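Here it is: the structure, laid out below.
Missing here: one protein chain of the complex. Every other protein chain is in place.
Moving on, here comes subunit A:
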Amino acid sequence: MSHNALGRSLTARGANPVMWPAIWLVLLMVCVWGFPYADGVLRVIEPDARQVVYQRASLASLLVQHLLVVSAAAVITTASGVLAAIVVTREWGRNFLPLVAQVASLGQTFPPVAVLALAVPALGFGTLPIIVALVLYGALPIVRNTLGGIQGVDKEVKSASAAMGMTGWQTLCQVELPLAAPVILAGIRTSITINISTAAIGATVGASNLGDPIIAGIVNGNMAYIIQGALTIALLALTVDSLFERLQERLRSRFYTS
């Protein structure tokens, strides 16, 4: 298959791949800037409530807070997860493989709410405990995919890289990581997407983000609040997820691994 044919078959799959992130982003913006003016629509859901538009903070500022928390967690999780997986797939770190794999799965079996409950007494209220909870919760997909990606590199290819006289570092950077990149990226995508929704529980410990309207809605029995928070979070997750999909497509088209 020639270069062009490969490119064509990639774009032919699904609609225009540029479109989805744009569509979700526009919808997200419509929500963030439109809800304050949607009194009439929200009134239909909660006709008896004193207020239906969430006004304690602007959705835009909550969105920024939300993104900051998720990004901070993502940076920490990705850096430590990928690093840990690299270390335990080296000759000298192989003994730690079971340990890292178990710690990562333990992080995800532990409910984030429980992590919050344990972290608050140690770290106080605010943003820090939720970042800790997200880091633990999001570690597994990244560690697991990085391990799988690196271990999935063809043995012949690895053996050839050693036989050609590549150092361990060169093999890692030029062969293992590039070949594992699509799988690692898929892990980061999963981790970030689930953490965008999980971050909402941070509102219960005073980390103000898009979880605030949801918690306020639950406390006050106001469905309109819940919808404003939930819809914005869902659209944020879809936007980010579709952006990652674009990124993966680009990676795939750059080198197609048979």
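Just so it is clear, a contact is a pair of C-beta atoms (placed from the backbone, for glycine too) under 8 Å apart; a residue touches a chain by one contact, two chains touch by 3 or more; residues count from 1.
Here is the rule we use: contacts and distances are computed from a predicted model.
Think of the chain that is not pictured: of "Quaternary amine transport ATP-binding protein", "Sigma-B regulation protein RsbU (Phosphoserine phosphatase)", "Peptide ABC transporter permease" or "Acyl-CoA dehydrogenase", UniProt labels it "Quaternary amine transport ATP-binding protein". Only one of the listed residues, A:Leu99, A:Val113 or A:Val157, touches the absent chain: A:Val157. When the full complex is taken into account, the listed residue touching the unshown chain is A:Met166, out of A:Val87, A:Val103 or A:Met166.
Interface residues of subunit A facing the missing partner chain: 1, 3, 154, 156-157, 159-167, 170, 175, 178-179, 255-258.
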